[in-house]
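Omission of a single protein chain aside, the complex is shown with its protein chains in their original locations.
In this document, chain identifiers A, B and C correspond to the written order of the chains, with residue numbering beginning at 1 in each.
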Amino acid sequence: MKNKYSIFSLIKNAFSYHEYWQRAWRDPEPKKEYDAIIIGGGGHGLATAFYLAKKHNMKNIAVVEKSWIGGGNTGRNTTIIRSNYLWDASAGLYDHALKIWESLSQELNYNVMFSQRGVMNLAHNLQDVRDLKRRTHANRLNGIDAVWLNTEQVKKFCPIINTSPNIRYPVLGGTLQKRAGTARHDAVAWGYARGADEMGVDIIQNCEVKGIKRKGDSVEGIETTKGFIKSKKIGVVAAGHSSVIAKMVDLKLPLESKPLQALVSEPVKPIIDTVVMSNAVHAYVSQSDKGELVIGAGTDAYVSYTQRGSHDVVEGTLKAILELYPIFSRMKMLRQWGGIVDICPDASPIISKTHIKGLYFNCGWGTGGFKATPGSGDLFAHTIANDEPHKLNADFNINRFVSGDLVDEHGAAAVAH
Amino acid sequence: MLNYNSTIIEAKEYSDIKISEVEPTLKINLRGKNRDFVTKIGKELSIILPTDPNTSSGNKELNLLWLSPDEWLIYSNDKNNLETINSSEDKLFNDISKTKLGSVTNVTDHWIMINLKGPKIFDMLSAGCPFNFNKFKYSKGAVTQTLLNHVDVIIHNKDINNLNLFVRRSFSNHLWLWMNDSARFV
Amino acid sequence: MFLINCPYCGERDQSEFSAGGEAHIVRPKQPTELSDDQWAEYLFMRKNIKGVQFERWNHSHGCRKWFNMVRDTSNDKIHAIYKMGEKPPIK
Partner (left out) sequence: MSRNLRITNNKFIDQTSRISFKFDGKTLYGFKGDTLASALLANDIHLIGRSFKYHRPRGIMTCGSEEPNAIVQAGNDASMTEPNTRATEIELYEGLEASSQNCWPSVNFDIGAINNFFSPLIPAAFYYKTFMWPANFWKLYEYFIRKSAGLGKSPTQPDKDIYDHRYLHCDVLVVGGGISGIIAAKTAAKNNLNTVLIDDKNNLGGTTIFQQNECFKINNSYSNEWLKKEIETLNSIKNLTIKTRTTLAAYHSYNYLLARENLTDHLDLNERKDKIRQRLWKIRAKKVIIATGAMERPLIFNNNDRPGVILSYSIKKYIDYFGVKCGQKISLFTNNDSAYETAISLSNSGVSVNSVVDIRDRTNSLIVQQAEKLGIKIHWKSAVVNTNGYKKITSIEIMKLSDDDTTVVGKKIKQECDCLGISGGWTPRVHLFTQSGGKLKFRDEDNVFLPDKSELDQISIGSCNGDFELDSVVKNSVISTNKFLKVNNNDYENLKINSSNEINKKNIWLLPSNKPLGKTKPFLDFQNDSTANDVKLALREGFKSIEHVKRYTTTGMATDQGKLSNMHALGIIAETADVKMGELGTTTFRPPYTPLTFGAIVGRNVGEFFDITRRTPMHDWHAKHNAEFENVGQWKRAWYYPIENESIHEAVQRESKAARDSAGILDASTLGKIDIQGSDASEFLNRVYTNAWSKLEIGKCRYGLMLNEDGMVYDDGVTTRLGENHYIMTTTTGGAANVLGKLEDYLQTEWPELDVYLTSVTDHYATVSICGPNSKKIISKVIPDLNLSDKEFPHMSFRNALIDNIKCRVMRISFTGEHSYEINIQSSYGKSLWEKCFEAGKEFDITPYGTETMHLLRAEKGFIIAGQDTDGTMTPVDLQMDWIISKKKYDFIGKRSLYRSDTIRDDRKQLVGLLTDDPNVVLEEGAQIVLETKKQPIEMLGHVTSSYFSPNLNKSIALAVVKNGKKLKGQKMFVPMKNKTINVTITDTVFLDKENKRLNA
């Protein structure tokens, strides 16, 4: 194993002024051929490569990234991790991921700072209450820790929330998943990259895919800015750009790519020690290790690849934040940015084979993909390695849009997260 | 006897801004496309239907506001009694809707009409309205449909610094409070 | 916030409009004749173009009219706007 990270390695390297740390990952030129190529060097793509190598013994694989790894939605999201989803299929998928999160730092020997500070979802009207209770019951029977809190319990768990009955949309209660929380987004990408690289995976940055070569109904390889790379298995994990890749093989996906905005405040001493989400007034907030309030805004209603969104989306979100936390009025927005999220009509992802042999898609994560990163990678690796889905992602096939058997999570995922 | 209830409490005056409700006034929504419709309306009301976007026409009694290529709002300048409102609605309905020329709908109580007067009214509006009033300000008779503090409104420029603003009844009380609040800070 | 030139009302702030997705997806005249795949194509499958895309917008807080827009989704630049039923001014 390349130098293991630990307090001891830090001390050791301190004596040599940290001159001798090894590279976290190599910077290889693409080989002629790989057993599998993953398009997209985000968390999901790198995790896929990691598990292909680790669990399916496929070492000769490459991850191609058009820019720098972890620079897409992985590095732009608000890092919320939870598994309290409504439908069995979703609950299975996201809780599988959550279980991996719980030991990921050790698995990767890279501290991803998974912080199980709990995620609370607030209810502001009677239908919210019905929906959230329905979810809580479903979660309980699916073995997912989620409890219903009344208004007093909400206040107790997060005292800075304004639970006054006199606000426009009073807090009528909420659900709490204690195992849920946040993690350090960059660390996830870098940890998986380091781990995959160590098992021989080539991580090729600044390498843009220009085309996908087909022979009959199966794939042969990809045309890139670094030349043609041969492979019989191609897994696409391009998030907002999935449709762009699909177009290369005349494949249409049920996706729309929209700007999703987020922002952080200036750092302050700890003031909120959990994650609070609210669909009805549309706001969610947590505090990062650095002390910044991390706030997620919504998506715009139109397709855009600009990584910029409309100001009114940010205004709308902060308005909701101040409704729930009037004490934040004098806090300052430090930085605001956008990501491009690919959204499915049923707000659930696609982890699926396609009608083209050897071509696999992992997309449609919409506003909530980060939380699934380890599970998504694991299941996608399984799907690619065995050319058939794992039972946990079987329901997330492309064909559901033809049969009508959707996994409609709108109730559970109406707010960007 | 049924009595009339307004949503709005009382007229308010601020330095350079006066806000008051004008009620009850006849308001009728007109829809139609073809030329016959346009000419028919012209005859009925002896006012030419404005076909240029964001404009209006009218006479002493009535105003015709352009709302869209096939939609107009008629409203009267002065308070009307119910008879006038009903009779003019019925007449138009029979001559336009029944004859399949278009549609005629009484929206007298759908919209609340609020009059805004004073040199500072546009500053007050600019606190919550993305519309560019720079030209509108000086063009008498101009009409716009836009958002004011997230509420749909129709604004009719009656005269210099004298506007009639239409807001749906169920929103009117909220918007009224907002306008008064905003007027404080002009 | 875009500045959108409504074909009826003129230039207005984006907040007066609502987006209606990809344009020129005509509702099949005889849905019952379609296979599940063809129907799914109409219902769900989208071009989701990065670059010049044709889309529908509605001046929902103005004249309430729908119209078409040609917009480059890679930089949000609006190339053209035309009324429903009209031919796209550019290919």
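General remarks:
Here is the rule we use: a residue touches a chain if its C-beta (ideal position, glycine included) is under 8 Å from a C-beta of that chain, and two chains touch if they have at least 3 such contacts.
All figures in this text were calculated on a predicted structure; none of them were measured in a lab.
Here is the thing to keep in mind: the chain we left out touches A, B, C in the whole complex. Annotation for chain C: contacts to the undisplayed chain at residues 1-3, 13, 18, 20, 26-28, 30-32, 34, 36, 39, 43, 56, 58, 60, 64-66, 75-77, 84-85. The chain not displayed touches chain A at residues 5-7, 9-11, 14, 16-19, 21-27, 67-68, 71, 75, 88, 103, 105-106, 109-111, 113-116, 124-127, 129-138, 140-143, 160, 167-169, 184, 186-187, 190-191, 205, 265-271, 281, 287, 289-291, 306, 308, 311, 314-315, 318-323, 326-337, 345, 400, 402-406, 408, 410-411. Summarising the interface, chain B meets the missing chain with residues 1-7, 23-24, 29, 31-32, 70, 82, 86, 97-98, 100, 102-111, 123, 126-134, 149-151, 168-171, 173-174, 177-178, 181-182, 185.
Following the convention adopted for this analysis, only the chains that are shown with their structure count from here on.
One simple way to say how far apart two chains are is to compare their mean CA positions; for chain A and chain B this gives 50 Å. Shown for chain C are the residues that touch two or more other chains, namely 1, 15.
The residues of chain A never reach two or more other chains; the list is empty.
In the complex of the two chains, the chain C residues touching chain B come out as 1, 8-13, 15-16, 61-65. Partner chain C is touched in their complex by these residues of chain A: 241, 243-244, 247, 252-257, 300-306, 308, 310-312, 342, 345, 401-403.
On chain C, the positions that touch chain A within their shared complex are 1-2, 14-15, 18-19, 21-22, 36-37, 40-41, 43-50, 53, 55, 71, 73-76.
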